[in-house]
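Left out: one protein chain. Kept in place: all the others.
The chains carry the letters A, B and C, assigned in the order they are written, with residues numbered from 1 in each.
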Amino acid sequence: MRLAQIGDAPALMAEFSSGPALLAGIRALRDAGVSRFDAFTPYEVAGLQELLGLRRSRLTWIALAAGLAFGGGAYLLQWWINVIDYPLDIGGRPFHSAPAFIPITFEMTVLFASAAALISAIVLGGLPRLWHPVFEIEGFERATVDRFWLAVGVGDAALDRERDTAALVAAGALRVEWLGARAGGRP
Amino acid sequence: MNDASEPPDSSLPAPGLDRLSRRAFFRLAGAGAAAAGLAACSSRPARNILPYASQPPEVTPGVPLHYATALVEDGFATGVLVASHQGRPTKIEGNPDHPASLGATRARDQAAVLSLYDPQRARSITDRGAPAAWSAIEQLLAGARAHGGRGLHLVLEPTSSPLVIDLIERIRTALPAARLAFWAPFAPRAQLAGNRLALGRALQTQLDLRTADVVVALDADLVGDHPMALAYARQIADRRRVVDTSSPMSRLYMVESGYSPTGVIADHRLRVRPSEVERIARALLAAVIAQGGRGAPAELGAALARPAGEPREAALIAAMARDLTRAAGRCAVAAGDRQPPRVHAIAAAINAALGNLGRTVAFSEPAVFEAGQPSHDVAALADLVRAIDGGEVTALLVLGGNPAYAAPADLGLAAAIARAPASLYLGLYDNETARACRFVVPGLHDLEQWGAARGYDGTITPIQPLIEPLFGGRSVAAILHELLGDPPATDHARTQDAWARRLPGVDHAAALARGTVAGSALPAVAAEVAWSALAAAIAAPPAAAPALELAIAPHPFLHDGRHTNNPWLLELPEPATKLTWDNAAQLSPRTAAQLGVDTGDLLALTVGAAAAARTLDVPAVVVPGHADDAITLHAGFGRDGGERVARGIGADAFRLWTTAGGLSPAVTAARRAGHRELAITQVHWQLEDRPIALGGTLQQLRDDAALRDELARHRGPQPTLLDRFPAGFPTQHNQWAMSIDLTTCTGCSACVMACATENNTPVVGRGSVLNKREMHWLRIDRYLEGPSDDPVVVVQPMTCQHCENAPCEYVCPVEATTHSPDGLNEMTYNRCIGTRFCSNNCPYKVRRFNWFDYKHRDLHVLANNPDVTVRDRGVMEKCTYCVQRIRRAEIDARIADRPIGAHDVVTACQAACPAQAIAFGSITDPASSVSEQRRRPHSYAVLHDQGTAPRTRYLARIRNPGQLP
Amino acid sequence: MHSHANRLADSPMAALFPPWTNTATRVALILLAAAITAAIVTPIVYARMPFATGAGDPLLQPIPFDHRHHVRDDAIDCLYCHEDAERGPYAGVPAAERCMGCHSQIWNDSQLIAPLRASVATGEPIRWQRVHSLPDFVYFDHSIHVNKGIGCVSCHGRVDQMAAVYQVHRLSMSWCLDCHRDPTPHLRPRDQITSMTWTPASPAETAALADHYRPRSLTHCSTCHR
Partner (left out) sequence: MTAASELDELLPGRPDDAALSAQLLSTTSRPLTRGWKLAFAICAALTVMLFLLVALTVLRGIGMWGNNVPVAWGFGIINFVWWIGIGHAGTFISAILLLLEQHWRTSINRFTEGMTLFAVIQAGLFPLLHLGRPWFAYWLFPYPAEMDTWPQVRSALPWDAAAVSTYFTVSLMFWYLGLVPDFASLRDHAPTRRRRIAYGILALGWRGSVQQWRHHKVAYFLLAGFATPLVLSVHSVVSLDFAITGLPGWHSTIFPPFFVAGAILSGFAMVLVLILPARRVFGLQNVITPRHFDAMAKMVLITSWIVLYSYACELFVGWYSGDRYEMYQHLVNRPFGWYAWSFWLMLFCNCFVTQVFWSRRMRRSPIALFAVALLVNLGMWLERFEIIVVSLSRDFLPSAWHFFSPTWVDLGILTGTLGFFGLLFLGFLRLVPFVPVAELKQMRSELAHAPAAHASTPAEVEP
């Protein structure tokens, strides 16, 4: 079972009224052999990521790397300025005044780790992308309020449109829509 | 609510010098390459280079030349050296060869350059305010010349110039009917009259304090307000410098009412009202005679003897007499000019009785022409008024001075002058006298004219111009020549001619180069006290003191008001009160309590009674240590002329000066509704038991290990995490340091003014001073110790201490303040963004911030030192140890391939100090005076416990009080 | 408008943004990033460019004085005219009288030197355009540099090849510091100060010069700022 993102391949879109209903829909199709899903929910649905077998985001490591790189860079810059480039006698303090270099090092670590986290969250989430095929589905706008949409079988050879539509309805879908391939443009 | 948001004082000169006159000035000044010199003053780069058309051989652009000349006040010359940047005088230093300077200057001497460039000086000849031509003056003078000078009256300032005297004598001969009066309100008159009482002749007292072990000053501010103050300050300081625990030290007694600089350094100070000084003097004479005074008739002593007064007073008089008698021949008693002639006579008698005459005290003919004669008296002015009212005056020439303002008010001189049919005023300003006169001719500043004058000791001092007259003014001599109908000639030619006639055999050029005529001091006159005449003169006991008396005193900086338009001097804190931009009635805490006033509350002072009563509203200022039941009020304020800076500030003390009451009249004071916020720069006067201004007595320094240990603690090693000099203290560079001697410092503030002139320190105005925004890099702190009504004062020059571990440096976020390898705490103005963090972290609070654009405006910019950056608004500044002088000396030494000499770097404050209380040099040179002073037992660092390792150290204030019997 | 809080507005049928907006967004973001970078980098670069430092810009002088002619052809030493360079802070521009020393004899009737004759006659200075203008707040002293072995050419360039003098170097603080941090390579013998072509014959000669002058690395602030 894996996550598949809509974009290039056709998919079945099913509308559910709650998170648990959505999870039930996935379980029903999984039994039918469909393995590729995506979901669009107004808030995070507990258990969804686990059900789709997603591991923890690697965003943490990106943030860590950025924080260390820029924090270390900040310290090195301070050292280079004060020891190498233009050493000046400042109140009799040592050129390499390590304790005084720490606050900026810390702040730069946090700043760039945070920026990396934000940018990664946006980019890894496939954003910015103002238009997306799912926005063409009538009623999709409730995905940001109280409806939970499931996309089934994106690029999945096992997808059987009629069978799976029936299965989704049986699992509690309020509505099932066919989302054509991207080549079709706006349906 | 704070009104600090007021802009810099609007009374300061505003921009507005028109283009034409600025250009005219440059042409006149011959400052062809001025652009190069001025480049440093502007934040905008100069666009043009203007080379000389013909470069004077002595000029190297950027390198100032020094010329010797003199500044004259009340007829007495102080020799100075003036630095000129390509024809632009910028800085005044004392002339070491001149006996009245010895290299030092007074605060007001330093400020003279700003007066020179005062844009509010009189600029053109006027006739009742309307522009007039010189021909009108020629006509007036030609008319005055007729009939042998009948109806012609002249009022001059006292003069000692041989050249002017020559002219006066010619006038006396050619125009015998002309009447002359000489007037300066604070010219010394009582001393001459007193000596006439004691010696039979109006002689001038010449003190030589170099050998005086004991000095008693009877209301005589020897180191502050005296034509010879600079020399006396040096002489007294030389006898009081503590080098080690075995150093001898003279003893100084001061009897006075206000708290003068002499009172500050005195070992014993007796505060009495001015009128009581005579009582003290009489008792002292009696005691000296009783202890075996030479030549003095014992019966005189018996006649003066009186029941002992208040115990402390009696004890002090006994101690003075004891010390004086022990040091007979090596002591001196001096009386101040505010005292009546009888006190001067008594002082002369005491000196005679102690055998001081010919040793520490000598007499000479007066240096000033006709001093002590009737032409110098108030009566001469009264005669003039009578003559005007009698219609006898056809032409009145007032040449210099400002008698319409600075004379007894009941004379009605201003109104009388205005009634004179034809009158001419020659002076620097459109002042009160100018406004009373019909014609006004712009006068010449001392730095603009040729001439000569005598110092107080009589030394002839040539005067030469540093610059062409800025506003086409004329000298007194030029007017007198015109009056005599002399053919036209330049001032220079006339000066040389008169010099050759009056001083034959004295080379003018050589005198100009040296600044003095060697050996021209007036010789001592043999004089003896005529005891019987003296006894008769002082037979009557002094009149009973009034309930409250007033002392109208010359202002320490403005003198009689002649400098009141100089904003530098107005903003210089008056030493006793730290008051700026105002005068106020100084009174003791007890008298203030009795009158129900505190500092700033308004008092109505009334002199005279009934119809003749004169009242003046003036704010009170409480001065601990002032005599009770007495008020001191400085003259020079309440000006009503055309000087825009001076106008309308303070109260005119001269309005309480009557011919009957004199300068120390009985007065009544009453609290008035109202309060004036006084711009006083110090609000807290106690040390709060902090190790800042340390001190003790000579006896303690010798015998008291506790004091020596305490002082040693304040200079010893401090625990620190900082490895300041890992490779040992640097010895290859100079390491600059300063040492300031609190024992000899009088608080006269000459150093403050010298610093301001050298370093382009701006003036901020009264409003900004009220909000503690004054800009002086160097200030004189004043601390009071002991009882609040009679405290001992310690003054402490406080400026950047150039800490080795400077707290200001590490908090600057932009490296605007850093440390140089030679130990300077550098301030890079152009890097400063104005966080003011450095000021907050400076324990000495010596940093100054440009809250507004305080730069000099208008012509005043010409007083700027081109070697020092003029700071913009929004930047911090502070003492640099005169880094421009250090770097100049460094460059000169490096070029000459020699080490910097011990006297190559002299800071501006150091140069100005008459007491030589400031030493500066490198501590890597063990022989330098600063190194030597740091080894003395009473050297210490202020706030040593803060670990700042200041480079400036102080020598503790050591006093030498005697046992009181 | 919604007056009731518990109803949401309906969405129109089609998607709010057409597909091209995705590309447009990316382009806009790239442009934004480029603009921010440019805003920071441009002034940093600009400050070093000749039109900011004034380098390379010959100014129109009141007299078209040609240094090539005077220095190269006539072999007049720099210090003949700029004599104050040895003893004062300013090298100085010669007084008109100095120029007239020669020009009263040669080219004395040229129209080109009419301003010179006027200056001598009236005493009014010639208004030369300042070419070498150091940054504000700097106190530069020619005498110490000249006396300690820094040649004219080091700062002023090959004046002998200039028809009209222009500024060669940036004359900025970092440029000064380049030399102040390590003056030794710029030293020359005292008698070669005004030479436009002198170069050290060997490293040993430079070492000997360093030994002679003992130059100091002066980078603290009050060296130049007071």
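What we mean here is this: a contact is a pair of C-beta atoms (placed from the backbone, for glycine too) under 8 Å apart; a residue touches a chain by one contact, two chains touch by 3 or more.
All of these numbers come straight from a predicted model, not from anything done at the bench.
Across B:V875, B:I900, B:A919 or B:I958, the residue that sits in touch with the chain not pictured is B:V875. Within the full complex, the residue among A:A32, A:I81 or A:V169 touching the omitted chain is A:I81. Annotation: of B:F76, B:Y232 or B:F852, B:F852 touches the absent chain (contact as defined above).
Here the missing chain is touched by one residue of B:F76, B:F637, B:W736 or B:Y844, and it is B:Y844. Against the chain not shown here, chain C presents residues 1-3, 5-12, 16-17, 22, 25, 40, 44, 47-48, 170, 172-174, 177. Panel shows chain A; residues 3, 5, 17-21, 37-44, 46, 48-49, 52, 54, 56-57, 59-60, 63, 77-78, 81-82, 85-86, 90-91, 93, 97, 100-101, 103-104, 106-108, 110-111, 113-115, 117-118, 120-122, 124-132, 134-135, 141-146 of it touch the chain omitted from the view. Although one chain is not displayed, its contacts with chain B can still be listed: residues 1-5, 7, 682-690, 692, 768, 771-773, 779, 781-783, 796, 798, 807, 810-815, 831-837, 839-841, 843-845, 847-853, 872-876, 942-943, 946.
Here, only the chains that are shown with their structure count from here on.
Distance between chain A and chain B, defined via averaged C-alpha coordinates, is recorded as 81 Å. Measuring from the averaged C-alpha position of chain B to that of chain C gives a distance of 47 Å. We define each chain's centre as the mean of its Cα atoms; on that basis chain A and chain C are separated by 55 Å.
Multi-chain contact residues, meaning those touching two or more other chains, occur in chain A at positions 88-89. The set of chain B residues touching two or more other chains comprises 815, 818-821. Taken together, the chain C residues at the contact with chain B in this complex read 84, 87-90, 92-98, 119-120, 122-130, 133, 136-137, 139, 141, 143-144, 147-148, 220-223, 225-226. Note for the complex: chain A touches chain B at residues 88-94, 100. Listing the residues of chain C that touch chain A in their complex gives 8, 11, 13-22, 25-26, 29, 177, 219-221.
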